[in-house]
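Have a look at this one.
Removed: one protein chain of the complex. Kept in place: all other protein chains.
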């Protein structure tokens, strides 16, 4: 594989391969950012991969009080799934179990979209007849009485079919501490990109996978080519100086958001340099046969 | 005054086959051809149908409940379109003035208000007297009043019941007697919520059947020409066909008229437990020659239901559209309910529409089935022209059916019935038969000596248009309508029976009212002069 | 294109029905047609030409110059475009509007915005009774849109409101929100007696504790709710008010308990 070098970091001339997804975005607010984030974190927990979680979700960004509909601090949350029905189901369940329940929370649509997804419409019946419908400014809200006041929730949010899931970067480093440092830099940079989320723990995934496995029923199994402990035992993608690899997976509201996120991540890790961070940066793909969206690292370099 | 209508096709089945002949009117009465005498007026009516003026036997055109409906619904006048311009007071939705005007324009010259509570007879007659052009008549309601029910409970003699009914008919200036959901209004006051033919009024221990049979027998004994006019129990309810069939069976060889049978044509079949039993009811009517019925056809759109059947109207409150109603627990036979309603072209509306038409078409004898929408309950009477078209054209029915709920129509026989009413049958159903039913020998036909109520319609392909705008209408020989517009206002009479009151009964009535209401009898009766018109009433003879 | 302008020549003798003077009603009419429109209703009914000088052409933008409490039904059924009246109007301004914008620079009579279902009606002066309410016999009030009164409103403001927003900035008379079904009425300033009487649902939002409340409204305390902030920001964004109406933790009364208790009166505390 041809390689480029930036600031001493090797960049594989490869591409990340990503897929079309369905997605939505909402704003969760609360009396404090802490509780807005808590609701958001709870709602987006267990949402790393559609394979096992039904959806992929994370906080897109925090919002100051001046930028939210109700003038309280909040954050923007994105949820991605492979189909509309699954997205609706996940949204409804997570909203009901994690946001409705969270102290002081309120919830608003934050995506125009091409079709509506139920938000408060699905939850209003919790009000047992005491729910209040409000329509103004072209929007429709439900107010559901709860023990600390009211759960205010917009009736619907928007669905986009232009979302993309599976953008990724692989950071190959001399040791696990350096891999972690590189990945954390990338996460911090990508968090600033609107419309892109990283659904894995802290934005980082260590169990990169390949499609299928030797055991029946396994849809995915360990990416042995990138597992340093198997170097030499299997056909490895790792050179001897690499002892740890971490991956960042990116879902974006649009393909551009994924590209921008990868660009930001690349730049952060290149700026960090090989001594403190990654020696090499790569990306995962399936040979370009499965995903419609290809992000070539060389096109995204600073 | 001698008038000659020349060149028209005369449809007068009572007096012979349809033929082209002249019709002569002399001084308000139909006359033989005047030979060698020059008429004062000649009207060339070639290309036209000439019929007697039409008679509507069941149309709520005046009285307390109708007026309450006006009060409840000042915004409601669009239901009673069309509103022709520049005629005295005739444009006011459904004022008395407009009622007379619109009826006359369709060639109707006699209309019966079928529900007059005896205690509000004066109000009813004040309104009827203000309806211009046409003749009117009204039926006195009995069967829910304490006096009748007490007589029956106490097994008083039939003669006493006869005297009472004769007194009511005479003092209220009625043309006959109607019973409305017999006993139910009384039972409803004691919180009974459903009432069928063999249910019992708590206060009196009397079944509805007993009340109906007693009144029917009395009306027959008294020689009141119009048989007891029965509004049966369970109106509008799924399964009411059973009640109607039982009521028909209860006629037992004595004449009985069943009002608005369409509203009882419902079974409990189908997914919605609401189906057509019209074919079965038509069979029952065909097999009981003493029974006459009118339909109460439903047509689509906004209307208001007006009924003295207070129990039924109370149960309909939830379906009110717009949502406002008046429910009146009146004195004995008075009261009722005003419930606005919009017939939609949905399952229920479509089924009701079809049930009415099935009854029209499956009852064989046009002498025993009468043309009504139970105005305004099934539709305002202004919908009559469209209804004529549906009866006379199976194509028109098919065309309308395509707009309606197919599931509902699929549960009826309507599509398979291809009968089309002929003009002769229309003339029987809307002229000759009503006159016979009401005992009005002087009208309903064009024979010499009949009063000159004549409707002339311009023949055309558009049947509805033909009946909506009569080319000419004469009332008692006065030309009142030309080209579908009233050109001359006059006032007709209210037709009544006038039995001599039994002196003992009058005394009894005086005592009853003083004791029970604390008021003398003259609070409840009135002299003819109270109507403030010259000769407001015309007497109709009893059967001997 | 200059706005189609109707300049009132003098105070009319009779009440005038201006319901025909809307973009839809005037589209395609010649100057002569317009001048001949009958707007009076008495024994000798006046025409447009008798009462107004007409200039301009743009029917999408209509101006009525000069006002009179005798000009009724301005902007009836307005669906698109704009109508502005530089003075006062009579009753039923904006009756059954579905869209567009109607601006009354003076005061309006009874039944302004009666039965409107969309669009924006703004009255800079005061409004009479039954703001947005049904006419006699009708059973639905305002069903949508936005109705703003910068002055006072009379009694029965928002009667049978079903949807939409009414904002009144200098107080209103008795029975505000009478028989409300849903929707929102926001009032700054003094509110008369028994607001919300017979209300089924809906919100009455006040900038102060109501003085004369029916006893079928129950004090529900003061609770932090996100809705107050959301709605305050909306009113400010729409330039209806310039500072928050309710603020955080508004007080709440629930009612009308005689009907269902599902309606609410929210009010700003501390005033």
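The letters A, B and C name the chains in turn, as written, and every chain counts its residues from 1.
Quick note on the criterion: a contact is a pair of C-beta atoms (placed from the backbone, for glycine too) under 8 Å apart; a residue touches a chain by one contact, two chains touch by 3 or more.
What we mean here is this: contacts and distances are computed from a predicted model.
The complex appears with one chain absent; UniProt names that chain "Tungsten formylmethanofuran dehydrogenase" among the candidates "Pyruvate synthase subunit PorB", "Tungsten formylmethanofuran dehydrogenase", "Multicomponent Na+:H+ antiporter subunit G" or "NADH-quinone oxidoreductase subunit J". Counting contacts over the entire complex, the absent chain touches B, C.
Contact with the chain that does not appear here is found for just one residue of B:176, B:265 or B:330, B:330.
When the omitted chain is restored, the residue from B:12, B:56, B:113 or B:127 that touches it is B:127. Mapped onto chain C, the interface with the missing chain covers residues 13-15, 41-45, 69-70, 72, 91, 110-111, 134-137, 139, 175, 178-179, 194, 197-198, 213-219, 256-259, 261. One chain is missing from the display, and on chain B it is touched by residues 62, 64, 66-68, 70-74, 77, 83, 85-86, 88-89, 91-98, 119-120, 122-123, 126-127, 130, 132, 146, 188-191, 203, 314, 324-331, 334-335, 338, 489, 516-519, 522-527, 529-530, 532-533.
As a convention for this text, only the chains that are shown with their structure count from here on.
Taken chain by chain, the contacts run in an open path, each chain touching the next and the two ends left apart. Distance between chain B and chain C, defined via averaged C-alpha coordinates, is recorded as 47 Å.
Once the centre of each chain is set as its mean CA position, chain A and chain B turn out to be 75 Å apart.
Of all residues in chain C, only 163-165, 182, 184, 201, 203, 223-227, 229-234, 237-238, 262, 264 touch chain A in the complex they form.
Those residues of chain A that touch chain C in the complex are listed here as 29, 31, 69-72, 104, 106, 129-130, 132-137, 141, 143, 148-150, 152. Put simply, chain B touches chain C in their complex at residues 73-76, 322-324.
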